[in-house]
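One chain of protein is taken out of this complex; the other chains stay put.
For subunit A:
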Amino acid sequence: MAGPSIDALGQFRLTSGLGPIGHAVNFTNSNEMMLLSVGLIVVAFGLALRTRALVPGRMQSLVETLYEFVHGMCVDTIGEEGRKFFPLVFTLFIFILLGNLLGLFPYFFAFTSGIVVTLAMALFVFLFSTAVGFYIHGFKFLKFFVPAGVPGWMLPMLVPIEIISYLSRPVSLSVRLFANMTAGHVMLEVFAGFMILLTASLGVFGVVASIIPLGLNIALMGLELLVACLQAYVFAILTCLYLHDAVHMH
């Protein structure tokens, strides 16, 4: 943040990470954060599974709560078949959750604010749920695009709509996460940059006036914490819903 302008988008710039080796294989700073997330997840589970206490301690409670939360979500949304997809949904949920939360720390890169990252995960969910649909139902899965109990003459209109809405799933799934994270981080950066601008241009009065954007940023941080958890939840529950459609076809 040198100079008098606010570079709100600079925080999303990809650089290579992990030193020269990372540079050689195009390992990026976003991948560093992914590795950090995975590391934290592994450490959390390691600590939780070290004791395997009957009465859980703090870390074990946290991990068990997450487990039961996602497990309940899978079984409630998908049905009993949800147990098979639980590790997958849990992986996506915990990965996105940690990515969102870690991204809120200053100087930490929020990898969920990259459209290619969210699109990759959304496309995976889309392709995977479609594959599950064909795997379970064979070509009968195409009936999914024919709504039941609709007069025949309406089908030429409805089937394309169904197909378009189905195809737009990965787009909405990825853009929702990407846009939420990007917007939040841009706002945080704008308010923070505004404080620097005020201080630089108005001197002592600017320092005092900076309290306003600082307060806004504090409030915004609370909102962003909520958004970080909520978007991870939304991604996971939509994954469950798509899998439910693939398994049950309605």
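Just so it is clear, contacts are C-beta pairs under 8 Å (C-beta built on N, C-alpha and C of every residue); 3 or more make two chains touch, one makes a residue touch a chain; residues count from 1.
As a working rule, contacts and distances are computed from a predicted model.
Think of the chain that is not pictured: of "ATP synthase subunit b", "Methylamine utilization protein", "Sugar-binding protein" or "Cytochrome b N-terminal domain-containing protein", UniProt labels it "ATP synthase subunit b".
Taking the complete complex into account, A:88 is the one of A:88, A:216 or A:241 that touches the chain left out. Check A:9, A:164 or A:207 against the missing chain and you find that the one touching it is A:9. Within the set A:78, A:102, A:119 or A:220, the residue that contacts the chain not displayed is A:119. For subunit A, the residues in touch with the chain missing from this view are 9-10, 12-16, 25-28, 30-31, 34-35, 38, 41-42, 45, 48-49, 52, 54, 56, 60, 63-64, 67-68, 84-88, 90-91, 94-95, 111, 113-117, 119-121, 123-124, 127-128, 131-132, 135, 178, 182.
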